[in-house]
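The other protein chains are all here in position, but one chain of the complex has been omitted.
In this document, chain identifiers A and B correspond to the written order of the chains, with residue numbering beginning at 1 in each.
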Amino acid sequence: MRLERGILLFVAILALASCKPPRRAEGRDPSRGPSTLTIKGSDTMVMLAQRQAEAFMEKNPGVSVQVTGGGSGTGIAALINGTTEIATASRPMKASEKAQVEERRGRPAVEHAVALDGIAIYVHESNPVPHLTLDQIKRIYEGRIRDWSEVGGSPGRITLYSRENSSGTYAYFKEAVLEDEDFDPRTQPLPGTAAVVNAIARDPRGIGFGGIAYGGGVRALPVKKDESSEAVVPSLETVTAGTYPISRKLFMYTAGEPTGLAAQFLEFALSPEGQQLAEKAGYYPLRPTNRE
Amino acid sequence: MIEAKRYRKSTIAFATLSGSGVVVILGCLALILVDIFVNGLPQLSWEFLTQPPRDGMTAGGIFPAIFGTVLLVLLMTIAVVPVGVITAVFLHEYARPDAWYARLIRGAVYNLAGIPSIVFGLFGLGFFIQFVGRGIDSWFFGGEVVWGQPALIWASLTLAVLTLPVVIVATEEALRTVPRENREAALALGCTPFEALWKVTLPQAAPGILTGAILAVSRGAGETAPILFTGAAYFLPYLPTHPTDQFMHLGYHVYVMATQSPDVEATKPILYGTVLVLLLVTAALNGLAVWLRYRLRRTNP
Partner (left out) sequence: MEGVPSESLREGFGGLETASSRAVAATPDPAGSRLRRRKAIDRAARWIITLIASTAIAAVALIFLFLAREAFPILTSAAVHEEVTLGKMIFPQPWREGEPAYYAWQPVSKVPKYSLLPLLVGTFKVALIALIFAVPVAVLGAVFTSELAPRRVREIVKPAVELLAGIPSVVLGFFVLMVLATHLQDLFGLQYRLNTIVAGIGLGLTIVPVIFTLSEDALTAVPQRYREAAFALGASRTRTAWSVVLPAASPGIFAAIVLGFGRAMGETMIVLMASGNAAILSWDPTLPVRTVPATIAAEMGEVVVGGPHWTVLFVLGVLLLLLTIGFNGLSGWYVRRLRQRLGGTS
């Protein structure tokens, strides 16, 4: 009986508590002062920003940097509404979004390249194909080349893997490699690089692309820019030197030129130390020429 | 004679066939559990349960995901249990079973139980975040986004709507086990109907109500689709402390690690460990509810 009374009390307390949902925001003070910086956006860049934020906080005691994901759209929306100082995006900002930033914040959105993302072409480790040209990759993904024997491999139907159409990697690959043509409808979009690697490790006829990842069972295929050029494997040297043909920049956006803590953080992100952290997160440092 | 033989043959064939249905169910269950236990058990350790992820989720533990899941279902419970219990009380104690309003509510509960979880996610995004959240922002914060974005509170309220039918159905079942005479005795002693409910019926139905709450928690802890865009975060360096914070979640963590991690081989043990923890949490809660219900049925035949 006492147990049951206790349960009843518990239920009653829950009932009381539910009557007054906390509707006042004391925690998120908009005027937090200059010692806090918020970075919000792309899930794929959370790890990068987080590593840089940790090192930055260590170097600047008393400063707090909050990193959250939620997607590029969420980050950009937060930038538009002024709830984040820096938005990370794995896709370039759309013109309509830039216009919204200008309208709501009174300042134009400023783009900061913070790292390079090399897009590797993955095949199964047993795949004998020595290399592919950009044009071959394009035709494979358009569905015009359907069999491995057409590109020097052992006969077998090619299975296509890509990233989800909402991802920045998808948009970049489509623009840079497919020259804005559409993917073959049989392409299987997967939600992340790990999913691509996992799929290809189990599929000897598969081909996929994604950021740099480590995993057994797959190899990154050397890529030739055209018939006459050399086949290049994605690596620190080739991506930063620009000889590997498929790489893109990753961006952080601010509303207007960054000031205060945001400026300090971006400066740190572009410093040699910050760039080294980008490498640890699976990306490549920017070429010296990219550092403005 | 031949007739009888054929008859027996077809009988045996049907018995074997239907028995094989059970074998398939048990076999699938065993396969899943064995795979997850064998691969996940070596990973479980105190560090794994109490540390945050490190090195891009290739090392460390899953404490923030456990914490976020617990906080999420706690808020959800606070919201769903009173509403669910009161709805069941109305349906069973107050309304005539054939009254149009009661039938309308029953229809709504039945449909609510069948709506896909991803639709609840869209609802949370469209109603709680875009309408309620943005509404609060424009009324109290001059349009600055505080509440109008994915957050713990919105995810838990979304889950509360999703688990409402679970609580209602379980509570009604519990109310049915309370003998009618007990209510009548209370009324005869001069209680008002509400007093009879509050002092007699509800306390006696409490274990059954608790069962419903536990079932709802178990369901809520396992759902991933509704929180995808209402509040779950891929990675958070801090623990959520405010209703407008985002949170990490065991189910979402499994999804993220299975699809996003940069180092597949290094993540695999952690992945299996996380799956095992999620499975243990939901299975333990489910088991507790089933056991409570079993005990309840035995004591109140």
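Simple rule for what comes next: contacts are C-beta pairs under 8 Å (C-beta built on N, C-alpha and C of every residue); 3 or more make two chains touch, one makes a residue touch a chain.
Please read all numbers here as calculations on a predicted model, not as lab measurements.
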Contact with the hidden chain (one of B:Leu44, B:Val70, B:Ile136 or B:Ala225): B:Ala225
Which residue of A:Pro128, A:Pro155 or A:Pro185 touches the chain not shown here: A:Pro185
Contact footprint on chain B, counting only the chain that is left out: 7, 11-12, 14-15, 17-22, 24-26, 28-29, 32, 35-36, 82-83, 86-87, 89-97, 104-105, 108-112, 114-123, 125-127, 130-131, 161, 164-165, 168, 176, 180, 183-184, 187-188, 190, 192-195, 197, 218, 221-225, 228-229, 251-252, 254-255, 258-259, 271, 275, 278-279, 282-283, 285-287, 290
In chain A, positions touching the absent partner: 43, 70-74, 76-77, 91, 94, 96-97, 157, 159, 164-167, 170-171, 174, 180, 182-183, 185-191, 198-199, 202-203, 205-206
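By definition in this document, only the chains that are shown with their structure count from here on.
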Chain centre separation in whole Å, for chain B relative to chain A (CA means): 32
Footprint of chain A on chain B - complex, ascending: 56-57, 77-79, 81-83, 85, 136, 140-141, 143-147, 149-150, 153, 202-204, 206-207, 209-210, 229, 233-238, 241-246, 255-267
Residues on chain A engaged by chain B in the complex (per definition of touch): 4-5, 7-8, 11, 14-15, 17-18, 21-23, 25, 27-28, 30, 43-44, 46-47, 50-51, 53-54, 66-71, 74, 77-78, 81-83, 190-195, 197-198, 201, 211-216, 280-282
